[in-house]
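I'd like to ask you about the structure that follows.
Every protein chain except one is present and positioned as in the full complex.
Labels A, B and C are assigned to the chains in the order they are written; within every chain, residues are numbered from 1.
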Amino acid sequence: MSNSIGKIFKLTTFGESHGTAIGGIIDGCPAGIVLDFEAIQHELDRRKPGQSTIVTQRKEPDTVEFLSGIFEGKTTGTSIGFVIKNTNQKSKDYSDIKNTFRPSHADFTYTKKYGLRDFRGGGRSSARETANWIVAGAIAKQLLKNIKINAFTNSVGSITLDKSYHELDLSKTESNAVRCPDNETATKMIEHIKAIKKQGDTIGGTISCVAQNVPLGLGEPIFDKLHARLGQAMLTINAVKGFEYGSGFEGTKLKGSEHNDSFNTDGTTKTNLSGGIQGGISNGMDVYFKVAFKPVATLLQKYDTIDADGNAVTVQGKGRHDPCVVPRAVPIVEALTAMVLLDFLLLHKTNTL
Amino acid sequence: MSNSIGKIFKLTTFGESHGTAIGGIIDGCPAGIVLDFEAIQHELDRRKPGQSTIVTQRKEPDTVEFLSGIFEGKTTGTSIGFVIKNTNQKSKDYSDIKNTFRPSHADFTYTKKYGLRDFRGGGRSSARETANWIVAGAIAKQLLKNIKINAFTNSVGSITLDKSYHELDLSKTESNAVRCPDNETATKMIEHIKAIKKQGDTIGGTISCVAQNVPLGLGEPIFDKLHARLGQAMLTINAVKGFEYGSGFEGTKLKGSEHNDSFNTDGTTKTNLSGGIQGGISNGMDVYFKVAFKPVATLLQKYDTIDADGNAVTVQGKGRHDPCVVPRAVPIVEALTAMVLLDFLLLHKTNTL
Amino acid sequence: MSNSIGKIFKLTTFGESHGTAIGGIIDGCPAGIVLDFEAIQHELDRRKPGQSTIVTQRKEPDTVEFLSGIFEGKTTGTSIGFVIKNTNQKSKDYSDIKNTFRPSHADFTYTKKYGLRDFRGGGRSSARETANWIVAGAIAKQLLKNIKINAFTNSVGSITLDKSYHELDLSKTESNAVRCPDNETATKMIEHIKAIKKQGDTIGGTISCVAQNVPLGLGEPIFDKLHARLGQAMLTINAVKGFEYGSGFEGTKLKGSEHNDSFNTDGTTKTNLSGGIQGGISNGMDVYFKVAFKPVATLLQKYDTIDADGNAVTVQGKGRHDPCVVPRAVPIVEALTAMVLLDFLLLHKTNTL
Partner (left out) sequence: MSNSIGKIFKLTTFGESHGTAIGGIIDGCPAGIVLDFEAIQHELDRRKPGQSTIVTQRKEPDTVEFLSGIFEGKTTGTSIGFVIKNTNQKSKDYSDIKNTFRPSHADFTYTKKYGLRDFRGGGRSSARETANWIVAGAIAKQLLKNIKINAFTNSVGSITLDKSYHELDLSKTESNAVRCPDNETATKMIEHIKAIKKQGDTIGGTISCVAQNVPLGLGEPIFDKLHARLGQAMLTINAVKGFEYGSGFEGTKLKGSEHNDSFNTDGTTKTNLSGGIQGGISNGMDVYFKVAFKPVATLLQKYDTIDADGNAVTVQGKGRHDPCVVPRAVPIVEALTAMVLLDFLLLHKTNTL
């Protein structure tokens, strides 16, 4: 269950890494919107494998085909069905993991929960699923119009961008393979990833995201606070281990007198440690948050594990995997943010008659 | 909207800080369970104001009255309605904030979102709401039987417990006012809170939580991963700014070869950087996570802010507030954890025929 | 589970016939609405027992107490909690049914489903629950403003009002105890109910309902068609066995050329066999439907049944029950209709940006 996200603008998805296709249904997309299909494909391209030397070298065109809900270029208000064909299903890459459980993967838990699993490429637990989210997120982005969402790589391993987003030119994010808007730091990150890759190893990192021009009033108390829904969304991304917004974990060390955001007379605040959200509702300031990604579990090294019968076995990791998931996750963070914001924008219309 | 949490075991709540009562409805509680009402009240007492010198000195008995769903001491499977009367409504404490917006509170956003607000004591945005969660969580705890949930104070400001939960005797958590299971650290934390309180200021902190004996298989891919729902739940607590599970933000600095949890032949893992969850599904190991709380926004100092007409005003903070929300939030973290786990335990029953 | 109705304007309820109180939480009520509390109480009075000689003679004041969500007379946009105390709990009336199952009641099924039941007065299965719906429906009615909802008794047993609602003066509905807007027919119905009551028996009937000034566009394809949600709502009322809208079951005998509603040039239709709904969406014409109520199962006669151990027993029915549920169900039908329409009115705001 629970292959759906959103309350009004709602995405339901399906698909395994090595099945015929993945895809989804977007329900609740407002009618009459002219869609920019190139922009949707552009977002898919930002996520797709093989786009640089520091990501997985799998080749997948990741072309989305819309099957419904759009007529003469416009959304009709009915459900939008779409599929993305799986064109590069090297099942043989995975045949030797059929009967073993890869450490820190979902192999073990899926098998135990359901009694069986599609072992090819992670099956349903594969990050391939996130291509579906990109489609829905790219549509959401278009509907959000003036709201600008920018995610970027904040750290790779211990290499951290020591700047707030205010000090950065976010338009530079796409100018390098690691999607870090500071070219000097980006270069270090890329070198680090290349070194890690050479070891057959992987490395974690963090992504920062900022949403600007978010209108006041988005988010619903009590259990659907804006940051709670953003957090839930981010924590659904494969490999994510943490979420913080505004001052985050560092803010716990501050005193209230240091942390409070004083008002200007126009209702904006002088500082924004709140991260643009107060009481779970956007206050018109920038919404920003950070997401933690663990290192990818798939190694191109020998590792010890167990098979389905509980025997200890040694496996040689192989295949084509990301040494660091962070660069390709940047558009995913943006897509989910767009979906959550649009959902609340629509929900907010029902707060008053 | 969205005053509900849970899919099967579902809590819906109502209530303002200074209304007649707060309360809730628990839907989906399994039938035939003998409830321990003293245990429920005990949890409420752990959360209630006035229990020590380092928390707010408001006096509220916080007695829950069950109105339905229980017959001859057992749950009937029908909805459980309950109320907690508000007995200590000092509305006059708040009369001077009627027309001003307190910085980093929900005053401004509620007013702008809805066009009006109940200004007494934060109204619906008050943390008083969390007493409702304690009730549902205390019931959930009883249904979880062998699953043990222990939260404790991990840091207050910069004073941090530098130990993993394995090194601690969690039964000591309740032995001091700050709910830190290490007495030496606890003493430092208490002294710090007292000093902060004397300044009329407040301080943040973190809470760690560990759930033991969680059965394998809880959590639902894709969007209802166990940690995503735990994260959402924690992020709904007032003042929470961040959530991480397992290796969390620190884990982003590790390499995959350092981070992966190798299997023992019985399916347990040698390490547990995964935090007991793989692919969003519990793997039978301990589930643990950390929650970040900002300093409480209400200061007993003079502060500058604006009124409803956008005029700059200076206000003298007063009333009875927590200098640090963390000690009283410990049972709240446990309550929400219990609710989420029970919800998934019930949902898991539908995964197979 | 499933003590909730509605998607945006959402009512969740609790309460047993003979518990302390029944009540509910209304989530998603738009903010800033000035409530007319007398009008709410008026609707409760229309439903309450003891209002005439042809309904149950139980005396219950049915006074609603609002606990939250309303401030200085206006809705705040937060959840509205309310309770209605049970003041007339004659548990002794029911002591002898503790161990027997009344035929065509929910006694047997509740006991088997949950393993136990609150046997006092039907417990959760009692129609007392409908008082909660009246509260939410009365609020919904006020928000619907120009939309007029009129239900009335269409038949009692075989005594049927042979007129369309167009030929009736619906303002007369409240002028007699049976709530039939045709006084001549009403008199026959009342006499019939009195005769039935004298026998210790009960009788069924039907209620018609018409909603006028329903704006075009309410209802959501595919599974939330307006009539599907109205039907579901009506079928939740105790004793309801059927629902039809527009031409209903009789319409099945017609040919398409007889049944189709031709358009006028202003988009209205010359006839309205569609019942104001086409493709599940309101078309601006009157929405009308009919609801079938079986005779109440509780008889004041001797009857044969079984006890919890499967022994055949004979029981003498007693207590104070409605000989015909239809008159008191009229305001219930209206209340549910109002809730469904308001829910769709709010949902419709999200259909376009």
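Just so we're on the same page, contacts are C-beta pairs under 8 Å (C-beta built on N, C-alpha and C of every residue); 3 or more make two chains touch, one makes a residue touch a chain.
Here the structure is a predicted model, which is why all the values come from computation and not from measurement.
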- request: Would you mind listing the shown chains in contact with the chain that isn't displayed?
  value: A, B, C
Task: Just name the one of B:A31, B:A177, B:L216 or B:V313 that touches the chain not displayed here.
output: B:A31
Task: Pick out which of A:A21, A:V313 or A:L353 touches the chain that's been left out of the picture.
output: A:A21
- request: Please pick, from C:L161, C:L299 or C:V330, the residue that touches the omitted chain in the full complex.
  value: C:L299
Touching residues (missing chain, whole complex) on chain B: 8, 28, 30-33, 77-78, 143, 221, 346-347, 349-353
Task: State which residues belonging to chain A touch the missing partner chain.
output: 1-4, 8, 10, 12-16, 19-25, 27-28, 31-32, 65, 67-69, 71, 74, 76-81, 83, 113-118, 123-124
Statement: chain C residues touching the chain left out here are 1-5, 7, 13, 101, 103-106, 108-110, 112-115, 124-125, 129, 155, 157-158, 196, 199, 201-206, 216-217, 219-225, 227-229, 231-233, 235-236, 241-249, 251-267, 269, 273-275, 277-283, 292-299, 301, 303-306, 310-312, 347-348, 350-352
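Note that in this section only the chains that are shown with their structure count from here on.
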Query: Are the two sides of the chain A and chain B contact the same residues or different ones, given that same means over half of the numbers occur on both copies?
result: same
Query: Per the centroid of Cα atoms for each chain, what is the distance between chain B and chain C, given in Å?
result: 39
Query: Taking each chain's centre as the mean position of its Cα atoms, how many Å separate chain A from chain C?
result: 46
Between chain A and chain B, centroid-to-centroid distance (C-alpha), Å: 26
Statement: So chain C residues touching two or more other chains come to 8, 28, 31-32, 77-78
